[in-house]
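A single protein chain has been removed from this complex, and every other one stays in its place.
As written, the chain order gives the labels A and B, with residue 1 at the start of each chain.
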Amino acid sequence: MSFYLDLATRLCILAIAAVGLNLILGYGGMISFGHAAYLGIGAYAVGIPAHHWLYGGLDFLATTNGFMHITIAIVISGLFALLTGLICLKTKGVYFIMITMAFSQMAYYLFVSIEEYGGDDGLVINTRSEIPLISLDDPIQMFFVSFLSLIFFMWLIHLITKSNFGLILKGIKDNEARMISLGYNVYLHKLIAFVFSGIICGFAGVLLGNFMTFISPEMIDWARSGELMFMVILGGVATVMGPLFGAIVFIILEEILSSITIYWHLPFGLLLIAVVLFFKGGLSSLLSK
Amino acid sequence: MDYTLLLIQVLNGLQLGVLLFLVASGLTLVFGILDFVNLAHGSIYMLGAFICASLTYILESYLLAVVFSLPIIGIIGYVFELFLARPLYTRDHLDHVLGTFGAILVIDTAAHLIWGPAGIAIPLPDYLDGQISIAENIEIPTFRLLIIAVGLTAAFGLLWLVNFTRLGMLIRAGASNRTMVAALGINIRSLFAIVFALGATLAGLAGMLIAPITEASLGMGNNIIITAFVVIIVGGIGSVKGAFVAALLIGLIDTLGRAFLDDLFKIFMSTTAAENSAPAISSMSIYLIMALILSFKPKGLFPPRLR
Partner (left out) sequence: MHDILKLKNLNKKFGGVIATKNLTLSILNGELHAIIGPNGAGKTTLVSQIFGQIFPDSGQIFFQDMNVTQVSEYKKSRLGINRTFQITSVMKSLTVSENIQLATNTVQDNWFNFFKVSNNQDYIFKKIDFCLNQVGLEKAINQPVANLSHGDCRKLEIAMALASDAQLLLLDEPMAGLGPTETKEMIALLNKLKGQQTILLIEHDMDAVFALADRISVLVSGEIIATGDPDKIRRDSAVQSAYLGEM
């Protein structure tokens, strides 16, 4: 039972990150290969304050208060998205993909290089964020917080896409040149969406940090970003439910394949290649829906 | 100021730069000419290291291993092109990215299965393992000089090939006008296969050169590929010259940053602050440089000419 509960919790968390990525990838057409960075940032936003609270040092940062963790995650994710977005969004196509990858790698190396927070080995914290009336130590409550968060973000995205901003974003994805000629500051709109997307993933990171209590730079590995992209694209871009479906497919695949072999990345990779090769029009055709 | 240390670090930076060039040149050629984004290029670099390691043990000679490994990597590159790259040429870059990402997963896991999780060290023959005095009191490991020499030779060889030979002319022509070149009766398929295999061989060579120093290890491909992308973005996609300049620049900045940034920081910071912040900042240095250069030259230092 607890196995399935954990699986469901992890599913919700990944789905939230996929929802975040879908905002810019699915609705906006911006293919970011670096969104795992925000998951990492969110997780460390829990880990670092908790670490200081447990072991001292940096008193102004030491806390297990969940709202503080969330605030830190939102601020740092938002800033990272803003600063990297300012540069990335001046580029297009594969340049954009590579630059988002590069910045994500930068975040990876940054966390690896900080010895105090475990560097390569990661950070173990044996406490969770404290939120009034809720104990995240209880797996059932952890699940419900994750599940309700997922519902919240899916609803939020639904609202956004029905709004003026959402329409503009879709227009930009469809025909950027036209949108510029219609008078839209496309760069600014993309930047706003980019920051929003990063913040949503950062929130998912907070949940992830709490769920795993082992926070490592591996969360920022670009293979994780690739997995997120896989979820968003296969699940159905530019739809509210799509990221959830994609996350479900990914989790199921991961579970099935890893029960067959610990080397499950190999059949997963082959599957990915097969889908790319044999899907009519390629996966990128799925992107233009 | 310890000039000996500075010189050694400069040479280290050159070494890194030269290796980066070997990897990045194949990447930029394939992207510039075949318009194909190959994330798995780093995995080929890793395969070069591992295959060379295995052959070194079998043949009991590092040099022989390199000699035999190069064509093997070339063949691997050719096969890769045939089965994965070629079907994807007509597709969007996103498909390239996702397809080669899948390839990385496959190759990395296969390498894990074949060679195990630990790295494999490559022993060097004695005559390569020593030091050379290049000046009074300054001794440089022989092998590092060899790497730099090999890398520079490869760089000039490549530049000569692209700019002064018929093959190079076809490559450049194929880059700017594929259909025209095909109409002239040149077999574009073979041309592309050759370019791809060449790029793969250079990456494999880089792996073979670095492995005696750092071991052949599973993560090495993934580490280098992003840096190689940074190099070609900074250098300008499709430009071998750009890749050369950018690779040396990045190699030097990264090496010198890691070596001297804390000393630099100590000038205006406390020792503990310097020692805590320097590793973090130096690890970010090449990305910060990339960001800086992109803000002035969004298409890199030597941008591709319009097709």
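What we mean here is this: a residue touches a chain if its C-beta (ideal position, glycine included) is under 8 Å from a C-beta of that chain, and two chains touch if they have at least 3 such contacts.
Note that the coordinates shown come from a computational prediction; the quantities given were computed from them, not determined experimentally.
Taking every chain of the complex into account, the omitted one touches A. Checked against the hidden chain, the listed residues A:Phe165, A:Phe214, A:Phe245 or A:Tyr263 yield one contact partner: A:Phe165. Which of A:Leu136, A:Val186, A:Leu228 or A:Ile273 touches the hidden chain is settled by the complete complex: it is A:Val186.
Across the interface with the omitted chain, chain A contributes residues 159-160, 162-168, 170-171, 173-175, 177-186, 189, 288-289.
Note that in this section only the chains that are shown with their structure count from here on.
Each chain gets one centre point, the mean of its Cα atoms, and the points for chain A and chain B are 30 Å apart. The touching residues of chain A, when paired with chain B in their complex, are 31, 33, 84, 87, 90-91, 93-95, 97-99, 101-103, 105-106, 109-110, 112-116, 221-223, 226, 229-230, 233, 263, 265-266, 268-273, 276-277, 282-284, 287. Looking at the complex, you find that chain B touches chain A at residues 31, 37, 84, 87-88, 91-99, 101-106, 108-110, 112-113, 222, 226, 229-230, 233, 237, 276, 279-280, 282-284, 287, 290-291, 294-295, 298.
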